[in-house]
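The complex is shown incomplete by one protein chain, all other protein chains being positioned as in the whole.
Here is chain A:
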């Protein structure tokens, strides 16, 4: 398990490097570079490893989910929107809610057994993968939501 996760992390580092590099292409170099550099690669690698272990089974490797069953994590209101609401999806689970106007039959099980750091990492990873670009979620933010949930 340990070796597997480590390898997964390495693979993921490589996978993440690609989109970041692609985004450097446009002339507006300064902001793009800044956004990319605010999220440290090891954090994304940790997030991707959590994703593989706990999320991929339903939302799939490309983050596009399963038609009518499990929603995509690409450019959804939940993923890109309010961080407290997003964190609560993981802490409490979700069922019977339409995502971006589509109905999903699956169940999102609560992931409350993950640590604050794991939740922060996976949410940061999701918010910066599958074509998403948004600010990081910190362990302190997750801790605050957990305390107040």
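The rule we apply is simple: a contact is a pair of C-beta atoms (placed from the backbone, for glycine too) under 8 Å apart; a residue touches a chain by one contact, two chains touch by 3 or more; residues count from 1.
The rule we apply is simple: contacts and distances are computed from a predicted model.
One subunit of the complex is not drawn; among "ABC-type polar-amino-acid transporter", "Urea transport system ATP-binding protein", "Pyrroloquinoline quinone biosynthesis peptide chaperone PqqD" or "PQQ-dependent sugar dehydrogenase", its UniProt record names it "PQQ-dependent sugar dehydrogenase". Considering A:40, A:68, A:81 or A:131, the position touching the chain not shown turns out to be A:68 (whole complex). In the complete assembly, the contact with the undisplayed chain comes from A:109, out of A:42, A:109 or A:131. Listed by residue number, the positions of chain A touching the unshown chain are 52, 54, 56-58, 60-62, 64, 66-70, 93, 95-96, 103-107, 109-110, 113.
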